[in-house]
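In this view, the complex is presented without one of its protein chains, the others remaining in place.
Take a look at subunit A:
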Amino acid sequence: MKRSQGEGSHCPLVRRHFTQAGRRTVRGGSGWKSCGHPGGMEAAAEPGNLAGVRHIILVLSGKGGVGKSTISTELALALRHAGKKVGILDVDLCGPSIPRMLRVQGKAVHQCDSGWVPVFVDQEQSISLMSVGFLLEKPDEAVVWRGPKKNALIKQFVSDVAWGQLDYLVVDTPPGTSDEHMAVVDAMRPYSPLGALVVTTPQAVSVGDVRRELTFCKKVGLRVIGVVENMSGFVCPHCAECTNVFSRGGGEELARHAGVPFLGSVPLDPTLTRSLEEGRDFIRGFPKSPAFPALSCIAQKILNEAPVGLS
C-alpha cells in the first residue's frame, strides 16, 4: 500500500491507545502478532456486543453540514427523555463532533472483558457514546487516513464496543457514500438495522447530494425510515419574521420524489447551536425553542415504529 506524504508512520491514535491499553489484537488471526501480554486476550472480537441492542438507526446524508451530528444527538436525547437507554456511535473519523456536543471530550476509553467500554454522558448511564474523538492524542490532530484504515477502525467500533443492553443505537456518519458508509452498513447488516434517517437542508444543492444518498440506501438494501429537513427557516429574534435562509421545500419534495416518509422540518435555532456548543441538555433546558416540537415529533415517530416495551 502506497503511503503518501501526510499519512506517514505516525498514527494519531493507534499507538497511544494500543500500547497503553494494549490488550487486544488489531485484527484476529492471520498470523498477526497479538499486542497482549502472555496469558492475555488473543481472541478475535466478542461476537455478541450488539446482541443486546434492540434497534439500530443510521443517520445519513449525502451532504456535509446539514446537521447529522446535531440531529443524532438530539434524537438520542429525545429517546432518553422517553425513558429509553440509548447509545450513540460516531463513525465520522475525520470530524468527530459528538463528544464536544455532549461535553465529554477528552474522556478516556477503558477496556473490559468484552471490549471497549463506551463513555457514559450522564450520571444515570442512560446515554453512552463511542467516537474516534476519545482515542485522539491531541484534539487538533487530524486523522489523515485512507479508506482501508478507516474501514478497519469502523469494523472494530461495530464489533468491539461493549454496549450492553440498549433500546436504541444511533449511528452518526460522515457525509458521502464511501468507505465509512459501506463499512458500517456491512458490519451492521447481521444485526438488521431499523433503517436510516436521511438529513437534508431545504436548498437544491443539498437535495442534489442527498438524493444520491437515497440511491445508496436502495443499493445496499438499507431501509429509509424517512427524510428530515434541517435548518428549515430562521425566526428573527428581533422582529419574529421567518426567513428561509437556505431556501425552502426541498426536503418534502425529495421525500415525495423518492417515495419515502417525510418526518418533519427542524428550524434554525441559534440557541440550540449555542447550547450544543456548550454541551447543555437542550431538550430539558429549552422546551420553548421552535426546534423542540419538530424533534420530539421525529422521536415519537421512531418510538411508534419501533417500540421497546417493558422487559
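By our rule, a contact is a pair of C-beta atoms (placed from the backbone, for glycine too) under 8 Å apart; a residue touches a chain by one contact, two chains touch by 3 or more; residues count from 1.
Rule of thumb we're sticking to: contacts and distances are computed from a predicted model.
Colleague: Match the chain absent from this complex view to the correct UniProt protein name in "Cytosolic Fe-S cluster assembly factor NUBP1", "Large ribosomal subunit protein mL43", "DNA damage-binding protein 1" or "DNA replication complex GINS protein SLD5".
Modeller: The record names the chain that does not appear here as "Cytosolic Fe-S cluster assembly factor NUBP1".
Colleague: Among A:H110, A:R189 or A:R212, which residue is in touch with the absent chain?
Modeller: A:R212
Colleague: Sort through A:H55, A:K85 or A:R100 and give me the one touching the missing partner chain.
Modeller: A:R100
Colleague: Where the complex has a chain not shown, which of A:H110, A:R146, A:R223 or A:R256 is the residue touching it?
Modeller: Of all options in A:H110, A:R146, A:R223 or A:R256, contact with the hidden chain holds for A:R146.
Colleague: Give the residue, chosen from A:G87, A:P175 or A:G264, that touches the chain omitted from the document.
Modeller: With A:G87, A:P175 or A:G264 as choices, the missing chain is touched by A:P175.
Colleague: Across the whole complex, list the residues on subunit A that are touched by the chain not included here.
Modeller: 1-9, 11, 14-15, 18, 26-27, 30-33, 35, 62-66, 69, 94-95, 97, 100-101, 139-152, 174-179, 181-182, 201, 203-205, 208-209, 211-216, 219-220, 234, 236-239, 241, 243-247, 268, 270, 273-274, 276-278
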